[in-house]
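With one protein chain held back, the other chains of the complex are shown just where they sit.
Going by the order they are written in, the chains are A and B; count residues from 1 in each one.
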Amino acid sequence: MSRPVQTAVQELAARHRLRWWEALPWVAGLAAYFLFPGYLAFGTQVLVTILFALSLDLVLGYAGIVTLGHAAFFGAGAYTVGMLAAHWGWSEPLTGLLAAALVAGAVGLASGWVLLRTHGLTLLMLTLCTMALLEQAANMFSGLTGGFDGMPGLAFKPILGLFEFDVLYFRSQYLYALAVLFACFILVRLLVYSPFGRSLTGIRENLLRMHAVGAPVRARQVLAYAISAALAGVAGAVFVHATGYVNLAVLGLERAAGVLIILILGGHGRLYGAFVGAIVYMVLEHTLSKAYPTAWQLGLGLALMLVALYARNGLLGLAEDLRRRWSAR
Amino acid sequence: MDLVSILLGGLAAGMVLFIVSVGLSVTMGLMGFVNLAHGAFAMLGGYVIVYSMRHWGLAFGAALLLGFAAVAALAVVLERTLYARLYRATELDQVLFTIGLVFVLIALVTLAVGPESQRVVLPAWLDGQTDLGFIKYRTYSLALIAAGTLLMLALWLGFERTRIGAKIRAAVDNRRMAESVGVDVGLLFTLTFALGSGLAAVGGGLGAEILGLDPQYPLRYLTYFLIAVAVGGLGRVTGVFFAALLIGVLDFTLKIYFPKGGTMFIYALTLVFLLARPQGIFGKAGA
Partner (left out) sequence: MSAPAAGAGRVLLETQRLCKSFGALEVARDIDFRLEAGARHALIGPNGAGKTTFVNLLTGVLAPSSGRVLLDGEEVTRLAQAKRVKRGIARTFQINQLFRGLTVLENVCIAVAERMQAGGAMLRPAGLRTDVTGEASRLIETLRLTADAGRRVAELPYGRQRLVEIAIALGLKPRVLLLDEPAAGIPSAESHILLEAIAALPREIAVLIIEHDMDLVFRFAQRITVMVSGAVFAQGAPAEIAANREVRAVYLGSALDA
């Protein structure tokens, strides 16, 4: 084998290997636990959002499916653990996560199987409608879901029977969310670098060619959609475990648009975009939106327009461009 | 409420939906641009119309004209400077850009006017009831139905019978073909975008009495506008007309009989409909 090919093969074989800096988010996550004990409730929300955005990255960033309704799955997971705990006394968190993943994954599988036949505006509308449908259903069947007010004051059993949920300081919630995020991240990372993940990228890059190499395109898309839905469901479940309530806001347009914005700001199709996007967005929102809500909205709007026009790969893409330009000098 | 009243109420709401959405349908069909900011143009128009009536004492008709002109002018500027850069961009970029624009416009309106809801004062001749012989009904709702129907006819004639209408139809069906026979598609884009946004502005003003008017308007009704367009079919005036009326009547009826989960049926129906006919009511297969 000649040199350039060999180099390319080696580069490909090394691509999935862990880099040293990939330990940073987890070190920082643990450090934050000790450094900011007063902000763990907020930190837990950030971790949940990272997981949610990560699940979206799989369909949007890798498979290239543009959806406006991803909160449907977050909500499905959230309501699953909420209803199990409120009506059937099933308040063990880890099996709750599993149940949430199964229910949300099943919703993803069913809706993906039907919806992913379409594309473009129709698909956008259908994802939006599916989510709105679930939202309205949650509103209507108030006997089960608590309707508009949702289900407040849910109590869950200690994690692994050992760690009580900490209502005041969110210490166990934070670590729990961090652990779940870590496990899900490992799974997503594995998928992304597998032949399956590469075929999703292929579908995003050129659908026509993917059909022409004989790939079962729709089956792959539906599978990715279902896995992503299950992960979003886990995020929703962790959210409910941590906060002890669930209401209609878990599956509204606002949450769906929010996670889309977060992922795009951070950079989609690159795993760590979800981390950067969620942290930057939520910290800014936390500090600005209460004090200057209108200015926050104005700034966010302008940022989105600029990203769409000039920085299509988000903050991480921007950083990469800068680094490339730096090293080219 | 009796059946005729419900029907008239639903039709009036449907007409508002039509007036706002028709521009979105044509621009989306023509440019293939996912413009989620369309509702923001309707909101801006609503504000111009309500504000100019209240503070400058403009007559209703004059205010509608002003709203149309102001928003159409803004639309031209935005289309030339910003939208045009994204015609070849991905759907995702278009979605992001227009969501961003919605946020900016919401924030600007909040800063300029305030977050509170605006009350519309109808002129005396539109207030009150009209006796139709078989039923007495709100004059304004009847006027909306008449206005919407007239607009529909005017647009239909414009599309079917004028040169520019023919060009638009040709460009919707096959842009490259239209370009190759010498249609200036860029100019066509700007014109239809201005017209569509201006109509949205008029719809925002006319509909403020029914839909309300506050800075959150573009987000609250986004799904409705999109449903009307998707069900009606991209670039199909008559399709959007019937889709909007259908949604208006259904929504109005369901909200009376099932105040709690009524809208669920709208979404469910839309879902089923779009799966069966992704190209809309009158859309051509494969278009």
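Note that in this section a contact is a pair of C-beta atoms (placed from the backbone, for glycine too) under 8 Å apart; a residue touches a chain by one contact, two chains touch by 3 or more.
As the structure is a computational prediction, the values presented were derived from the model and not from experiment.
Here the chain not displayed is in touch, across the complete complex, with A. Note on the undisplayed chain: of the listed residues A:His119, A:Arg198 or A:Arg312, the one touching it is A:Arg198.
Hidden from this view is one chain, which touches chain A at 1-2, 4-9, 11-16, 190-191, 193-199, 201-202, 205-206, 208-217, 219-220, 223.
One rule holds in what follows: only the chains that are shown with their structure count from here on.
Taking each chain's centre as the average of its CA atoms, chain A and chain B sit 33 Å apart.
Note for the complex: chain A touches chain B at residues 60, 66, 68, 114-115, 117-118, 120-122, 124-126, 128-130, 132-133, 136-137, 139-140, 142, 147, 253, 257, 260-261, 264, 294-295, 297-298, 300-309, 312. Listed in rising order, the residues of chain B touching chain A in the complex are 28, 34, 82, 85-86, 89-97, 99-108, 110-111, 219, 222-223, 226-227, 229-230, 234, 260-261, 263-264, 267-268, 270-271, 274-275, 278.
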